[in-house]
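Only one protein chain is missing from this complex, and each of the others stays in its spot.
Up next, chain A:
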Amino acid sequence: MRRKAISSLLSRVHRHGQLSAIAPAPRLYSTHPPNAKLNLPPQFNKTAYLSHTAATTLANPELPAEIRDTGSTTRLNLYQAVNSALSTALSTDDRAILFGEDVAFGGVFRCSTNLMDKFGSNRVFNTPLNELGIIGFGIGYASHNPANTAIAEIQFGDYVFPAFDQIVNEAAKYRYRGASDFHCGGLTIRMPVMGVGHGALYHSQSPEAYFSHVPGLKVVVPRGPLQAKGLLLSSIRDRNPVIFMEPKILYRAAVEEVPTDAYTIPLGKAEILTPGTDITIISYGTPLYTVELAAKAAQETLGVSVEVIDLRTVYPWDKETVFASVKKTGRCLIVHEAPRGGGVGGEIAASIQEECFLSLEAPVGRVTGWDVHMGLIFEQFNVPDVVSKWNFRAPETTCVYLCADISS
């Protein structure tokens, strides 16, 4: 499909005669090395972290019984699943409104497609281009009546920072300073985050750590359509301000069978994606798919059994599930795209060493973005990949301990 699109464009361009003088084979700006064995692109159509059949979807124990027993499923990608959750939220809650930049025509990632037509322009609308206004407006709407639901879209996570004051000083503290007589719990802030291959400085950031330092906020990151639909509906209905970060590369790439009817998935609860015994890998969002490949490679080449945990709610996170897993495996690696310094991984590692010290066989490791900005053509060296998770890079790293244990 994509190839067809490109070839048709090529022919169009050649008709114009513009580029025919240039070498015919275009060098793509982002490639996978031809001989790579580990650093392969994630296979979204095969991953076990997405549900490819109705049967596996309906077997998900987190879904309500009526959906599992009698429900049907629809094949959706991530933006369609978000759209479905938004549609449910708007149709089941008369006081819900949806707004942000370019939301009316469907949003730049198509998440709000058709919603203005369905629910009217009083409830689904464009705002002027002003993030602090969007969030402040949402706080005002939500705090006016605890039953009000404000769903705000920030076009890219990279552009949330003008709203930082409104989120940190207002949304997070409204309930506290108003002693729950006033609060803006009906506010949900959606934004696309993480790398996309060519987003560079301002379309690739993972700003979750900034908000995971602020009591009063919840930060949620789904890994795929099924999760997104349930977690977003929970976030919208939760009466605390929730920041819902959607990994933008997954909007189209992640496709799965999603229950057609509405359902929720609880916030604050991690999910064990693959049970294992030797090491726990904790991640969320896009990197989970390279974690899966790394876990497979570790199993095949080293015989290492990896337990993979999707944190899902990054703040406040599910300590019970994580601690139980690390106490079992004795080793832990945390993976995120955001830079290492001050990242979510540091907090998780510190908590693990406090709670699981006597069970640890190795220091808790972190595989993260470097302490850099996301330079356009350097993204492949900055985003955690399969190799970086299993590179036995220095004697103190987690995996060396693991490897030594296994080989001895």
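Basically, contacts are C-beta pairs under 8 Å (C-beta built on N, C-alpha and C of every residue); 3 or more make two chains touch, one makes a residue touch a chain; residues count from 1.
Methods note: contacts and distances are computed from a predicted model.
Asker: One chain is missing here; what is its name in UniProt, given the choices "2-oxoisovalerate dehydrogenase subunit alpha", "Vacuolar protein sorting-associated protein 35", "Mitochondrial import inner membrane translocase subunit TIM23" or "DNA replication complex GINS protein SLD5"?
Answerer: So the chain that does not appear here would be "2-oxoisovalerate dehydrogenase subunit alpha", according to UniProt.
Asker: Based on the whole complex, identify which of A:130, A:145 or A:277 touches the chain you can't see.
Answerer: A:130
Asker: Of the residues A:104, A:124, A:334 or A:364, which one touches the chain left out of the display?
Answerer: A:104
Asker: Considering the whole complex, which of A:39, A:74, A:260 or A:299 touches the chain not shown?
Answerer: With A:39, A:74, A:260 or A:299 as choices, the missing chain is touched by A:39.
Asker: Could you tell which one of A:302, A:324 or A:376 touches the chain left off the display?
Answerer: That would be A:376, which touches the missing chain.
Asker: Take the complete complex as the reference. Which residues in chain A touch the chain that isn't displayed?
Answerer: Given the touch definition above, chain A has residues 6, 9-10, 12-13, 16, 18-19, 21-23, 26-33, 35-39, 101-102, 104-106, 108, 125-133, 158-159, 162, 197-203, 341, 370-373, 375-378, 380-382, 385-388, 391, 393-394 touching the missing chain.
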